[in-house]
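Working notes, beginning with the structure itself.
A protein chain is absent from this complex, but the other protein chains hold their places.
As written, the chains take the letters A and B, and residue 1 is the first residue of each chain.
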Amino acid sequence: MATETLTRPRVGRRARPGRARRAHPTPAGLGLLAPFVVLYLLFLVGPIAYLAVMSLFNTSLVRPGLGGFAGLGNYAEALTSSEFWSSLWHTVLFTIMTTPPLVVLALALAILTNRLARGRWFFRLVFFAPYVIPSSVMALIWVWIYTPDFGLYSSWLSSLGIAAPSWLGDPNWALASIALGTIWWTLGFNFVLYLAGLQEIPRELYEAAAIDGGGPWQQIRRITIPMLGRTTTLVAVLQVITSLKVFDQMYIMTQGGPDFSTRSAVQYIFESGFTNYRVGYASAASMLLFLVILAVSVGWFSLVRRAERGV
Amino acid sequence: MATSTLTRSAEAAAPAGGLARPDWRAKLFNRLCLGVLLAFAAIWIIPLAWAVDTAFKPEGETTIAPVTWLIDRPNLEAFGKVLGGTEILNWYVNSAITSTLIAATTVVFASMAGFALSRVPLRARSIWFWFILAGIMVPSQALIVPLFREFNAAHLLNTYWSVVLPQVPLAIAVFVFKQFFDGLPDELVDAAHVDGASWLRVYLRIFMPLSIPAISAVTIFTFVWSWNNFLWPLIVLTSTPTMTLTVGLATVQSDIGIAYAQIMASAVLGLLPLLTVFLLFQRRIVEGIAGTGLKG
Partner (left out) sequence: MAEDFTRRRLLQSAALASAGAFGLTGCGSYLATGFAGSRPPPRTVTYWDLFTGGDGGRMGEMEDAFRKRRPEIDLRTATFLWGDPYYTKLSLAILGDQPPDLAVSHATRVTGYARADLLQPLAADDLARHGLTADRFSRAAWEASHVDGTLYAIPLDTHPWVLYYNTEICERAGLLDSDGILTSLDGPDEFADAMHRVKEATGGWGGMLAININTPSTFRFFYTLYSQLGGQLLADEGRRVVLDEEKAVRALSYGRRLTVEEGLMPADVDYEGAVALFASGKAGFYIQGEWEVTTFTEAKLPFSMVPFPNVFGGPYVVEADSHAFVLPRFRNPDPRRTDAALTVARGLLDESLTWAEGGHVPVWQPVQRSEAYRSLDPQSNYAAAVDNAVYHPPAWYSGSGSLLEIHVGSAVASVLAGQATPEAAVARMGRALQRLAETPSPL
């Protein structure tokens, strides 16, 4: 259940059917596909169908069977529930808070790091290391940093004579505080993607620019950033999709509080299904979230396809 | 030490930017870049360093305001209490077992499927291809409810299998393998067929040995993902001895009030395994991300 599963489809590259296509189909192919496909059907395709069915019933977590038929009642309830919308809004707000810094800052730091002749490994290590930390460890560390009075940030601010906000305790601050910790946690991934993108820019372009007398800033603006356009699209879309699925750090750091100001859409599904036992309703909410994420993925996919056809 | 290398490298950095002869502007610019980078590096290091610092403090020194990085009596007491007073050692083993099973099974199954899609004559190949590729777009978070019911009905909740099985059919892994196999020359297959080798043999003896980069990328990524996965194990692993590290650290509370040194000691213990993996395989991980855009 890897949480994120998007790739850069190399659509532009010709798939290589090789000689295989001309030969007669053999059972070997199905045999090789079988183990994966069986699990795929059992734990991905099947559950989607089950999800769709349950969303039409008043299914309960603690009762066997599907329960009474609800028609589209669960969807109607979700779409008119202020709690569903507010949790979706927190998710969107979180996406808005995290995506621009995670894209822009990662790009800036990657460009700066790429200018170094030596010591790149050091910055790659520093920025990427937090990314491999489990969410629970990230949450423990940031809860400690945000502790009032003797937490690191509060203490720094008060030594500057500024009254620290109640980072995680104030509904107006909690989401932003979690977003800040998340930027620290996941920036490294985008940073590494950008570093890789930078390697693919031909040196000749810079040399030509240098002969034309462009300064470093000109180079970055005229060559580097436009040449990274494709990477930026990839980074931004991956970031949006990841943020829409946020759950871990909010659930661990604030349990969705204070006053539900950090309850994400996934947590709303989790609570509807597993805390309130309303599995049918949670299924309908899951379907709605699924559709939102699917729309973003498909939108991006077709965008990339069109761009590549245009090239 | 690192700093001195970096300062030198900054002076040498201009060529990397592609300038034949650095003028003073470029030099100043590079200095500025390094300054900004170092400032951000400091911001990035501080949270981890603070966690480590706190973990070595005696409990009484953690709640002093204003905070200080200095420790009067640095000791390992907090680590001892975490190792002795919680089930963290169990959690390590549980995480290691489930992540290893997931990574190993995923590599085998996904490479087989990727090979079939790439090389083996197959009826309706493109339908199979798109059928599996579509799985990439399914957010696993949306499936927690039906999956829970499935495992509940099978009486498999709270076992390793409930964590492992749903994480194996990873469409992206099939895709990575297929891409990789597509890039290998056709002649490999032709030569093998002249020798009368079966498809299974071609897969095992010829393609797999040539696929170390793809295998290592998929292994490392599925391992890291499953180690860090939280939501699904949170739902299915509810008894404390079977929890994974991520779930145990986040949910099991200390009943003796808040002990910051202990919490940070458990955080440090929790980040050690993957940080070690990262340090060992840094190059492969970074190449893997760059090559595939895999994201956890």
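In this section, contacts are C-beta pairs under 8 Å (C-beta built on N, C-alpha and C of every residue); 3 or more make two chains touch, one makes a residue touch a chain.
Because the structure is predicted, anything quoted here is derived from the model rather than measured.
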Selected residue (touches chain absent from view) among B:235, B:261 or B:274: B:235
Which of B:93, B:108 or B:206 contacts the chain that the document leaves out: B:93
- prompt: Considering the entire assembly, which residues of chain B contact the chain that has been omitted?
  reply: 87, 90, 93-94, 97, 152, 155-161, 235-236, 238-242, 251-258
Field: Absent chain, residues of chain A that touch it
entry: 58, 60-63, 67-68, 70, 77, 169, 171, 255, 257-259, 271, 274-279
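We take it that only the chains that are shown with their structure count from here on.
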- prompt: In whole angstrom, how far does the Cα centroid of chain A sit from the Cα centroid of chain B?
  reply: 15
Statement: Residue positions on chain A within touch of chain B in the complex are 1-10, 13, 15-26, 28-33, 35-37, 39-40, 42-48, 50-51, 54, 61, 109, 112-119, 121-130, 132-137, 139-142, 144-145, 147, 149-152, 155-156, 158-159, 184, 187, 189, 192-193, 195-196, 199, 203, 206-207, 209-210, 215-217, 219, 234, 238, 241-242, 244-245, 247-248, 252, 266, 269-270, 273-274, 279, 282-283, 286-287, 289-290, 293-294, 297-298, 301
